[in-house]
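These notes concern the structure reproduced below.
All protein chains but one are shown in place.
Labels run A, B, C, D and E following the written order; every chain starts at residue 1.
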Amino acid sequence: MEGVVVRNIRRADASVVDAFARYGVATVHEAQGRTGVLDAYITPIYAGAHVSGSAVTVSVPPADNWMIHVAVEQCREGDVLVVAPTSPSEAGYFGELLATALKARGVRGLVIDAGCRDVAELERMGFPVWSKCVSAFGTVKETLGDVNVGVVCAGQWVEPGDVVVADDDGVVAVPRDKAAEVLEACRAREEKEAGSRARYQAGEISLDVQGMREALAAKGLRYVE
Amino acid sequence: MEGVVVRNIRRADASVVDAFARYGVATVHEAQGRTGVLDAYITPIYAGAHVSGSAVTVSVPPADNWMIHVAVEQCREGDVLVVAPTSPSEAGYFGELLATALKARGVRGLVIDAGCRDVAELERMGFPVWSKCVSAFGTVKETLGDVNVGVVCAGQWVEPGDVVVADDDGVVAVPRDKAAEVLEACRAREEKEAGSRARYQAGEISLDVQGMREALAAKGLRYVE
Amino acid sequence: MEGVVVRNIRRADASVVDAFARYGVATVHEAQGRTGVLDAYITPIYAGAHVSGSAVTVSVPPADNWMIHVAVEQCREGDVLVVAPTSPSEAGYFGELLATALKARGVRGLVIDAGCRDVAELERMGFPVWSKCVSAFGTVKETLGDVNVGVVCAGQWVEPGDVVVADDDGVVAVPRDKAAEVLEACRAREEKEAGSRARYQAGEISLDVQGMREALAAKGLRYVE
Amino acid sequence: MEGVVVRNIRRADASVVDAFARYGVATVHEAQGRTGVLDAYITPIYAGAHVSGSAVTVSVPPADNWMIHVAVEQCREGDVLVVAPTSPSEAGYFGELLATALKARGVRGLVIDAGCRDVAELERMGFPVWSKCVSAFGTVKETLGDVNVGVVCAGQWVEPGDVVVADDDGVVAVPRDKAAEVLEACRAREEKEAGSRARYQAGEISLDVQGMREALAAKGLRYVE
Amino acid sequence: MEGVVVRNIRRADASVVDAFARYGVATVHEAQGRTGVLDAYITPIYAGAHVSGSAVTVSVPPADNWMIHVAVEQCREGDVLVVAPTSPSEAGYFGELLATALKARGVRGLVIDAGCRDVAELERMGFPVWSKCVSAFGTVKETLGDVNVGVVCAGQWVEPGDVVVADDDGVVAVPRDKAAEVLEACRAREEKEAGSRARYQAGEISLDVQGMREALAAKGLRYVE
Partner (left out) sequence: MEGVVVRNIRRADASVVDAFARYGVATVHEAQGRTGVLDAYITPIYAGAHVSGSAVTVSVPPADNWMIHVAVEQCREGDVLVVAPTSPSEAGYFGELLATALKARGVRGLVIDAGCRDVAELERMGFPVWSKCVSAFGTVKETLGDVNVGVVCAGQWVEPGDVVVADDDGVVAVPRDKAAEVLEACRAREEKEAGSRARYQAGEISLDVQGMREALAAKGLRYVE
């Protein structure tokens, strides 16, 4: 908490950022070596949203949303706002007026390790939020925090400019400088799964499709009646 | 736990109670000085309900719903039932038969710091519930509690006759004797927000709309590249 | 954790298992003497599913889903998979590929005391899951567990071949050898409730319908103004 | 949150307040009809303390301890400070400097539905605290709250001047105007228990000492081999 | 919940039951194939106790301790009482009077998936309890449960007559008919660890003592500067 706003952060190539929206959070997580998933208590306020974007990060004091207002100005088309309080909070930091301002700038959604409110309005206007809880409890505007510094959000380290992907399964962050490589790994993984999916639909099972029987036997698996 | 039922409680004027349904929980909470919101773990069993009503309060023992049956008789058109156990409980105190009886009396919904069941039926019949959890676990009818005494429900003190407002953001309670004043403050707040909403839609940001830049600078906010 | 797979478990009669789907979880729980409900943190990944089936049980290590792959082969038409980790876990053990394989075998759903992922796809394909959380976090395939042994799932003991019923209220397990008797008790309970429902709709209240006034007075209930 | 400090609150008679320290929290709770216990997550920072005192209450914003400083001035010999945030917080509102000031005024302890820090020093100086957690996370001094208004502390309504009793079992609040009567009920309960204790030590059991066998049989209890 | 008390349960050989007190909970858990440990939220009310005993099990309704009174009569020298509510509860089911009666019968301790109270007295009298929480909140005596049936206690299935071992690390249950075999495995494990302990004290590390380097390299572990 230094009261610093970093401007002009580096983002990944827009075509890369956008292409991530074709892949689910689970796929991205697996494709980058089973890393980057935020804790499971972060859930979408409504079902069906699926976005990717560049992280603009905000470190906020407990129950004080002043720095979110500051962060709006640093956002641009294709960004996702990532907000983390410095101590656990269930206050409702964010509502439809902030969402209106962000939407006008082309921001694609919010990830917040705290509460969100006005959720009915947010769904109506199509601004998706992934949050710790829904809470009408209001915040103050008294204490500074930071914009565009590294933050821990729901158990995950996120730096400004990282790619964030969010869907009904939750949220995953991809380090900016690995984004292109992870995107390619997503493509490969999807392709491979498409092949095995047809075999499962036809009634085959993973013991055979993935060839697990030998390894299981080697570990000592026994079948009894 | 005295085994007392208070009859003929005082309620706020019906026109005031009903008018609160035009305002969201967050607005009401802010309008009365950022107070009255129940803890965020109280969530609606289905999305889209928005009610206001006069609180009929029930203090129940853990996993014993006898007093809810007693409370039904004290409810009338325009009420909301508010139920709080004397020790934390996740039992399913309430289901569709009780809801049928309440609906027949014009009760608008239930707020309960415990579990609710039959949620599919409750949604079908349009009887909204805000609860701590959904739980099929049943209750007994063995021990007395109280009806229409002050209760602590999800971290909030609620007295019989207080106005309760509930929507997708949660639940807020307004003291009966402040209801008219808070309603007026809601109107004023909405009006003010309507004005700034248009500016946000047009691309302005709150740093300017709310004139925050000077105060932020005075606190020492620094911008760096 | 012995690395054992029990084949050819006994199941309840299919007509009995299937008939349970006519009754809600709360009804089944009450009908068998208020037992068998899993803890309330087990929730459906989408609303509206209602299934009954024979339990195929899986005991899995934390964050290791290998034994679910093994269990698929033991499932048949009309089963429900019941998965419990040996230590609390929020990993995402299950997704759409496993669901595809299970669906091809006629499995009706999954109950898991851990995380599930690909929830949007699971809803699209109509494979219902009741889980502790939604989590994209992946699992490994390194350590054995057991299939078709008794497991503790969300606070409830479930044996292979028990009948599992799940709906929007949660999940209940019925011991296999009591299934027919409990089914009959469900029928009786529903019939009785249908009678009282009409009286509630007509404006009567449970104090009268269930004749509670005398017992309440005997306990000392007092009415005051 | 009105920014109000109520001076000159009414307290129970000092001899009554002090006499409560002879009774455990469980005894006081039972003696007043099984009410008044704060939620079980409120625990002492060290074992062995047992105090009674008059409540000076403080309603504080999340992560802001300014009003505790204000409240110190309202405390006097024989008081216990009771602090509740308006939204859940785990910040460390209280440490050894505040304790030094309170101790100098004869305050007997602190009950706080939030975090406390400097716990080693607090134990050394013998200033007991019952808190939600131990947390070094600091607070700000920016936003007003209230002193000596009714507060909800850990699920319990506490008014200024209520008697608070705290020991290793937790904390209980007794309404000021019932204090004398509850104290007498404590004496009676202890006396009765002293009688039965001797019988238990001699090997008798409560089925006989409390004469429960008939009621159990009437409920249908069955003994099987 | 059938209201049944099973008398004359089978217990493991007393010499076996007693010998388990020489081994820690972690050792017993590992010795029986990494099974049997109760969830980590079960903690001792005071440090330093270490007991083994035969389980007398009690299934209790939420916030109703009547069946514990019934269970006392079924206990004898060398037993440990294991209590589990049918729905989560934080009530204080157990205090010093029940402990006095149990101690007079030679019972070695209590494991309860709920609350305990009078903890200072329990420590003074040397009656150890492992519980979910400490809570002064009292219980009623209205509804039957069962004694000496299988129960789920803190995520673990425990049958009457199983061996229970408890220490500062928590609680583990050993099936009665495996007790002798697991005891032998404990002895073997301790012996082996005693050998390696000396090597660790001398500065060797487990990579060498347990010969892990090859397997790590095979998995692909890389060392970088």
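List of remarks:
Quick note on the criterion: a residue touches a chain if its C-beta (ideal position, glycine included) is under 8 Å from a C-beta of that chain, and two chains touch if they have at least 3 such contacts.
This one's a predicted model, so the numbers in the text were calculated from it and none came from an experiment.
Judged over the whole assembly, touch between the missing chain and the shown ones holds for A, C, D, E. In the complete complex, the residue from C:Ala14, C:Val140, C:Ala198 or C:Val224 that touches the missing chain is C:Val140. Contact with the undisplayed chain is limited, among E:Val4, E:Ala26 or E:Val149, to E:Ala26.
On the side of chain D, touch with the chain left out of the figure occurs at residues 2-8, 46, 66, 69-70, 72-73, 90, 92, 95, 97-98, 100-101, 104-105, 115, 117-121, 133-138, 141, 143-144. Residue positions on chain E in contact with the hidden chain: 24-26, 29-30, 34, 37, 39-41, 43, 47-48, 50, 167-170, 172, 193, 196-197, 200-207, 210, 212, 215-216, 219-225, in rising order. Interface residues of chain A with the unshown chain, by the touch rule above, are 1-2, 33-35, 37, 39, 86-88, 150, 152, 155-157.
Here, only the chains that are shown with their structure count from here on.
Here the C-alpha atoms of chain A line up with those of chain B after a rotation of 120°, rounded in steps of 5.
Chain pairs C-E and A-D differ in how many C-beta pairs are in contact, and the one with more is A-D.
Each chain gets a centre from the mean of its Cα atoms; for chain A and chain D, those two points are 42 Å apart.
Residues of chain E in contact with two or more other chains: 2, 86-88, 90, 135, 137, 143.
If each chain is drawn as a node and touching chains are joined, the picture fits none of the line, ring, star or complete shapes.
Taken pair by pair, the chains that touch are A-B, A-C, A-D, B-C, B-D, B-E, C-E, D-E.
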